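Below is one structure, written out as structure tokens, with a few remarks after it.
Apart from one protein chain that is not included, each protein chain of the complex appears where it belongs.
So, chain A:
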């Protein structure tokens, strides 16, 4: 079971490029028709350097370009089959747009046992910066681990 010793553990930084083709796949999958996301001219007219990414796409970029998208689970000895997503947070500081190259740096900031050890909540916080060193966002995910019950 994961314990407090995991807090502070950092993971390999992930660098991801915001590519228009795979962003289009995401927009199509969600039925997203907002012209700001789909039409570069509409985005520029609204003051963006290029089309911005939708609010949850930072989470995807980190997974897409990670050498091992479930690295932190593997590193902490957690079985993917026992994991649920508990909470997710994004704090936005600057736009992330098509063409950007973003770097994601993640570390464990919290481990909490719940329900007498039946579940463990793990918080992973991620700082996102772009190719110019601009701090574009912070994200935080809480993962719920369903621990095996003693038999």
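Just so we're on the same page, a residue touches a chain if its C-beta (ideal position, glycine included) is under 8 Å from a C-beta of that chain, and two chains touch if they have at least 3 such contacts; residues count from 1.
Here is the rule we use: contacts and distances are computed from a predicted model.
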Checklist entry - Given the options "Response regulator", "ATP-binding cassette domain-containing protein", "Iron complex transport system permease protein" or "MaoC family dehydratase", which would UniProt use as the protein name of the unshown chain? => result "MaoC family dehydratase"
Checklist entry - Which residue among A:20, A:40 or A:86 touches the omitted chain? => result A:86
Checklist entry - Can you list where chain A touches the absent chain? => result 22, 25-26, 28-32, 34, 36, 46-48, 52, 54-56, 59-65, 69-70, 80-92, 95, 140
